[in-house]
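Mind having a look at this structure? Questions to follow.
Removed: one protein chain of the complex. Kept in place: all other protein chains.
Note that the chains take the letters A and B in the order they are written out, and that residue 1 is the start of every chain.
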Amino acid sequence: MSIELGERLFQELEQLPLIDPHTHINPHSAASETLADILGYHYYTELAHSAGLPQSAIEADGISPKEKVAALVPQLALLENTAQYQWLLVMCKEFFDFQEDRITADNWESLYDAAGAKMAVGDWEQQVLKQSKLDQVYLTNDFDDPLTGFDTSFYVPCLRTDDLVFHLTKPDVRDRLAKATNRDIGTVEELQAAITDLFTHFTKNNARACAISLPPDFSPAPVTSNSVTSLWTRLNSGKSLAADEIVTLSQFVFWQLAENCDEFKLPFDLMIGVNRKVYEAGVFQGQDLYDKRTSLIQYKQLFNGFPNVTFPVSVLTHTSNQELVSYAWIFPNVIANGHWWYSNTPAYIEHDCRSRLTAIPQSKYVGYYSDMYKLEFALPKFRMYRRILAKVLAEDFVIANGWSEQRALELGKRILRGNVEAIFGK
Amino acid sequence: MSIELGERLFQELEQLPLIDPHTHINPHSAASETLADILGYHYYTELAHSAGLPQSAIEADGISPKEKVAALVPQLALLENTAQYQWLLVMCKEFFDFQEDRITADNWESLYDAAGAKMAVGDWEQQVLKQSKLDQVYLTNDFDDPLTGFDTSFYVPCLRTDDLVFHLTKPDVRDRLAKATNRDIGTVEELQAAITDLFTHFTKNNARACAISLPPDFSPAPVTSNSVTSLWTRLNSGKSLAADEIVTLSQFVFWQLAENCDEFKLPFDLMIGVNRKVYEAGVFQGQDLYDKRTSLIQYKQLFNGFPNVTFPVSVLTHTSNQELVSYAWIFPNVIANGHWWYSNTPAYIEHDCRSRLTAIPQSKYVGYYSDMYKLEFALPKFRMYRRILAKVLAEDFVIANGWSEQRALELGKRILRGNVEAIFGK
Partner (left out) sequence: MSIELGERLFQELEQLPLIDPHTHINPHSAASETLADILGYHYYTELAHSAGLPQSAIEADGISPKEKVAALVPQLALLENTAQYQWLLVMCKEFFDFQEDRITADNWESLYDAAGAKMAVGDWEQQVLKQSKLDQVYLTNDFDDPLTGFDTSFYVPCLRTDDLVFHLTKPDVRDRLAKATNRDIGTVEELQAAITDLFTHFTKNNARACAISLPPDFSPAPVTSNSVTSLWTRLNSGKSLAADEIVTLSQFVFWQLAENCDEFKLPFDLMIGVNRKVYEAGVFQGQDLYDKRTSLIQYKQLFNGFPNVTFPVSVLTHTSNQELVSYAWIFPNVIANGHWWYSNTPAYIEHDCRSRLTAIPQSKYVGYYSDMYKLEFALPKFRMYRRILAKVLAEDFVIANGWSEQRALELGKRILRGNVEAIFGK
């Protein structure tokens, strides 16, 4: 009975058009052009590599899209058990009329061709968006993105700031900042003005959030401009900084971002917990891992310091989820946001979703974002989430609390969509 | 079938009269006087504030109980999904004849009046106790509580020692200690004697436990009285202590408490993991959070040092639960105690309950305490726990192990009540 109930709720949730509040879509090339754009997603290349495929087999120079898929397909047999493979199957069935249960050496070429034919049609992007019921797709834009040539009311810009906070010691990042803002940034005041310019540029172009991913050991703290004057001068004269100075500079820039979020009324998406390049010989985008020894207590000053800034927080690990639940329960400006990366598999999502839904205000949980690089991924990823959400609604609300299905669906729709609109704006 | 079985077990467990081994009841005003005493509980005020209600709307000077409820009610719509709201609904239905599924702008005043009328009856406290099947209620008493004016065989005193361990640097705490014990406490020997006086006073008045809540970074360690002589003298001459001296003093006092627990044969309740005042602008009692990076290994010396002291341990976080299971599995003097605060929601309780029940001796898990400030909360909180316990008994014992329902219920009753009596005394 519970399975049927869950299925009914799922079918209802499946009808709901969505806003995807965090993706890595390139609005100039949003949909896939070949199956390699799908199988080349790091979720597949890294798993295939982890299962034994040499990096060179898929990343050597001159490999064609079809050759890349040919190299990946034999590895897929080892990945059929994964949630990631389920996404792949769903995409192939929903978008490419694939009828089989496995992608094999025998059937991949016809699949490749079928996908290619579909993707070659001029309105493929629109077809995918329609079939996926996507009303809006948020982007992740470099700070020096001109934000031109696409419809920012559909592909909503988002100011990504990792480079500013963690790579400003690199001359090319500083050059990009100077160029993007058409400013000399030799003084701290000029740096501050340049950062503010970015917020002006982005908000003029409909940006709805500032975003950053953060390593486990980062602790935001207020840093005065005086504290960085000397190091900024030295950095700009070609000197290198000591490790603690690099941290101070990161903290300074981070705090500036928060101040601008406050001034420009932008939510500040925090994606907490990733260590970059842990596996140095890994495939593209398949090198990052983490140290679970991190805590939201590191954000105490930030959350207290900016009561008017909304912080949608994503945590990389399941072991951080209860902290996120508790901090969202206490801090008005902390929102539990989605199910990110290594926590984006059903075993973790279900427990994290349940613990959030039964403990924090329903206005403070943004259910899901796809994090996708190509449009085709929204449908299977959101479907996975909708199914889990339906299960939790069935078990914890309809059955446990005696709610009507209608009432449970209203809660589900708020979590899936309503809160996106309320928090990021329509 | 499993749902029906669980329901049967739950109904049986619901009949069991209880001892509530940890509350914050004021025995001179144990039951609520208005609905504001219930909705004013920090579990509601902090969630309402987290959902957007300004602190001033409920905590400004001169706000009447009815005005406070009027301010909170509109926020409740956002909290209907929470376990905390379920407690509220259960209380309103069980105690105040509330018939509806939601507390709204339209019905709250009649509810407020109905509750007020019930509470105004002279024996309201006794009615609540009877309906809640409470045979005994443990208190949390300040160290200088005279413990007079109430029946200590029903409202059982418990010596709360946070002030002694963490706030003895404050002159007013030292003054309270001196006054309560009628001693000069200028020397370490006098301090030790004063602490022992407290144990004498409390045990004479039927106290059944010494208790303390502890921050994540605290590590008990033996400290000789010689080590604190100098700092104690300086402190008493009005000087301030260095950070490491404050820690040493805390460790010294804590160890003294353990020694007195040993001598007076009192269990020492450890409630591990809370950071106070993390959200400084929060509502009353809604400011505390935590750093999950804590470990029971910090208590190695304590657990080894006092083999004859029983330590009922509560952990604030789900991520600490397995340590608690493992330490209770190995150390004879460590007891897994209840489901505390941020871990007191169904998603966490169920997993924590199951992992304890299937791994440690059945004599070493005290199932639940309410932590309540007003008597009305015991019924809904224990009901939540009884329901989860029934589910675990059904799934992991009746179904998985083939136990009879009777045998499963015997285990459940031991967890709910028998262990309280065995550990804290009848």
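Definition applied: a contact is a pair of C-beta atoms (placed from the backbone, for glycine too) under 8 Å apart; a residue touches a chain by one contact, two chains touch by 3 or more.
Everything quoted here is computed from the prediction, not taken from an experiment.
Contact with the chain that does not appear here is found for just one residue of B:D163, B:D269 or B:E323, B:E323. For the options A:G52, A:P171, A:P307 or A:G425, the residue in contact with the chain missing from this view is A:G52.
Seen across the whole complex, the unshown chain contacts chain B at 293-297, 300, 303-304, 307, 319-320, 322-323, 325-332, 351, 354-355, 357-364, 396-397, 399-401, 411. Residues of chain A in contact with the chain left out of this view: 3, 46-47, 49-52, 78-84, 86, 101, 275, 278-282, 286-293, 317-319, 342-343, 345-348, 351.
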